[in-house]
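For this depiction, one protein chain was excluded, whereas all remaining protein chains were kept in their positions.
Take a look at chain A:
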Amino acid sequence: MGQIQLKQVTKSFGDVQVIPPLDLTIEDGEFTVFVGPSGCGKSTLLRLIAGLEDITTGHIEIDGKDATDLVPAKRGLAMVFQSYALYPHMSVRKNIAFPLRMAKMDPAEIDRRVNAAAEVLNLADYIDRRPGQLSGGQRQRVAIGRAIVREPSAFLFDEPLSNLDAALRVGMRMEISELHKKLATTMIYVTHDQVEAMTMADKIVVLQAGVIEQVGSPLELYRAPRNTFVAGFIGSPKMNLITGDEAAKHNATTIGIRPEHIDVVESGGAWTGTVGVAEHLGSDTFFHIHNTGLAEMLTVRAIGDVSLRHGDTIHLNPRTEEMHRFDADGLRIA
């Protein structure tokens, strides 16, 4: 069980309201990702759910029971911190056993659970070492281990991968996803990296300045962003947002077209421009294009290695059926 409901939750620090009234339901077993630029309130929201911060007004319900005034330990949630927050003077085994010891569990049961967690996370090799002797990825595993032994109703992850190098991050991303499949427990995951959000989430919550901009599955957000903020935030490289006359042609204030939805053609095409920076990744090529006559610079993704270089003229044809239209308030026009 692990359904979490936020009802009209707000949070103020002094006179500054960082989270205006907010409603959100996280279903049992769901992998929910809070994503947004730094300072958008996503970590604060997670800490409110954890109980590490008191909410100013509103209610939090966990499994249908009011948890607004419960202390963190009583909410049945486990958290993995950005810095891992392992206890440096305890061995890995003691770190993992700590929450169970605090719960005054029977030592035999503690041993059983710690060994089971070590098995799941492959940390048996270094179970008697101290955190200082472990690598970043290993510490991350220990932190997750400390969370899973409690058998919580939901896991909270606060940017857990941001201290790891790129290769390790991809690996840990998969491990966390697999762990979710295996345990089928609710997980709430905070990140500023939209790639993590897209690859791991069942449900993405996009936040900006404490406000939920859109909630939906990764592909819903990709296919039908509700406003220009979500359109620009989800997808890599970023969606081209074009204003001015070109948008007016489509009866919109802003039109959005993803780099992968613009075709590079030999000649003709709707737009013509000069290649600025060309990023050749082998599988794809990203072109940054100037002098198209549009107000904004364009980014285009071509499949494979297209042999256009800096300064070359490029002909482009946007797929109009993939175009997103937004009104003067930045909201999507259906």
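The working rule: contacts are C-beta pairs under 8 Å (C-beta built on N, C-alpha and C of every residue); 3 or more make two chains touch, one makes a residue touch a chain; residues count from 1.
Quick note on the criterion: contacts and distances are computed from a predicted model.
A.B. asks: UniProt names the one chain left off this complex as which of "Spore germination protein", "Trehalose transport system permease protein SugA", "Response regulator" or "Lactate utilization protein C"?
C.D. replies: So, among "Spore germination protein", "Trehalose transport system permease protein SugA", "Response regulator" or "Lactate utilization protein C", the name matching the hidden chain's UniProt entry is "Trehalose transport system permease protein SugA".
A.B. asks: Where the complex has a chain not shown, which of A:22, A:45 or A:77 is the residue touching it?
C.D. replies: Answering carefully, the residue with contact to the hidden chain is A:77.
A.B. asks: From the list A:18, A:85 or A:306, pick the residue that touches the absent chain.
C.D. replies: A:85
A.B. asks: Residues of chain A in contact with the chain that isn't shown?
C.D. replies: Residue positions of chain A that touch the missing chain: 50-52, 71-73, 77-79, 81-83, 85-89, 98-99, 102-103, 132, 146, 150.
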